[in-house]
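Provided herewith is a single structure, encoded as structure tokens, for subsequent inquiry.
We show some of the complex, not the whole, and keep each chain where it was.
Think of it as A and B in the order they're written, each chain with its own count starting at 1.
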Amino acid sequence: MGEPEMWGRRSWELLSTVRERSPLVQCITNLVSMDLMANVLLAGGASPAMVHSLPEINDFTPHTDALLINIGTLSEAWLPSMMAAAAAAARSGRPWVLDPVAVSASDFRLNACLQLLLLRPAVIRGNASEIIGISNASRVQGSKGADSSHESVEAIDAAKSLALSTGAVVAVTGAVDLVTDGKQVMAVTNGVPMLQKITATGCAVTALIAAFVAVTPQRALQATACALAVFGLAGEIGMATSRGPASLRMNLIDSLHGMDEEAVTSGVNIQHRASADLSPQP
Amino acid sequence: MGEPEMWGRRSWELLSTVRERSPLVQCITNLVSMDLMANVLLAGGASPAMVHSLPEINDFTPHTDALLINIGTLSEAWLPSMMAAAAAAARSGRPWVLDPVAVSASDFRLNACLQLLLLRPAVIRGNASEIIGISNASRVQGSKGADSSHESVEAIDAAKSLALSTGAVVAVTGAVDLVTDGKQVMAVTNGVPMLQKITATGCAVTALIAAFVAVTPQRALQATACALAVFGLAGEIGMATSRGPASLRMNLIDSLHGMDEEAVTSGVNIQHRASADLSPQP
């Protein structure tokens, strides 16, 4: 069995396990993404729980299977809940995943992310500008809201360095998604460009990563690559019957829900990448 | 005219009245459900108003036709608004409806619900775990976020007891929906399983109950059963052309909006249930 086949099988196994166990994924996420994120988790077979009130964290978080924290509409009111939930997840041995949306847009956002990093996320997923921003712990020139002004390959050094310094798996998403633990690098080439024309698809796939990591926390690198591939593949399948971003949004969710073994094993596109292929273009 | 026909006619009359009067339904609801809830109310013919700021309650709530309170993303900041709005509705003689989402997930949530119960909701709608949880005023083992780990029939005793102690109509939704005022029990069998794969459908149908009760507040039991049946029927009709949960979400709303007399009178499935049929399975 070659590498592509192995990853196809692994992705199918993980998706099947998520469907079977229906992991409870607590999401403390931005206000724009909640509907899409919950529906993507349901379509993927997981059980979403949007719980973000500080007085509930200690009762609730220890009973979840994974936690997603997304700072897209970070506020002073929500930051203490994020910190408490990440700490509770860490204490309970639950994996948690960080989505540092537009981390360089303000000092407030950057400082919040740096605090959160100390609580040991299992995975960090962002676009190239976000990963460079959080890795450099400084503002990136030309960053523009939640959109990236860099290609994913430009962020690979920052991603590796961030992975090594935090112990997290780091995923840089873009036309090609790169996933690294600081040593190995995996490239995922599933997906279609129009996904970027739908708000919160990046947020939603990070939640799906949390669901996949929930069922195999010891293999966060593989789980992250598989979740990205499955989501991207759902986009590819959905694109075939879509006429624009809104129909793609619908078809993406339907495809994720209906995806079968044949579609996953033949459609997933994950490969190890040698470092030589990853040098940023001059 | 037999019982099924009678309920079909009653459902059509109520839906027609909602479309004609367009009751103003104030919703203080969770952040995930807002879009779907507002669109379901519009498709049902009602006029939604998502107003939840404390300084607005006394100006606004007395002019509404009904109030919906949903604790899905309860926070300390919003609870005072919920209390004030429920009190204002009660003072103004407006019916209000409670959706105790994941009531057993935390002490904070449970205590909030118990406080709200004192303000006399006209209807309480939850899944079996939620109704058992609020009825027992204690944590239910094995409850899992907003999903139910019980069948609706297992909650019928809790529902009756809750109805008798609060004076509210209580609806337990699931594969079969049961509605009771503590004495009579109605069973609604409209709906399709895939509705549970769409986030906030339970929240949305509770808002539709508020719209139906708004136009016939003296008959909350009937209005609740009819709203559940009409919503479930919209799901059945929508399912025929759906390929997954996201297309069902779209088709459900389109079907609710376009539903005509023939569809309602022939499709609604409501029946009285004798207590003997409702014993929990051993």
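Some notes on this structure:
Just so we're on the same page, contacts are C-beta pairs under 8 Å (C-beta built on N, C-alpha and C of every residue); 3 or more make two chains touch, one makes a residue touch a chain.
Keep in mind the model is a prediction, meaning the values are calculated, not measured.
Copy number for the full complex in this structure file, with 2 chains shown: 3.
The rule we apply is simple: only the chains that are shown with their structure count from here on.
Contact residues of subunit A toward subunit B in the complex are 24, 26, 31, 34-35, 38-39, 42-43, 47-56, 59-60, 64, 77, 249-255, 257-258.
Within the complex formed with subunit A, the subunit B residues making contact are 30-32, 35-36, 72-77, 102, 105-109, 144-147, 197-200, 242-247, 249-250.
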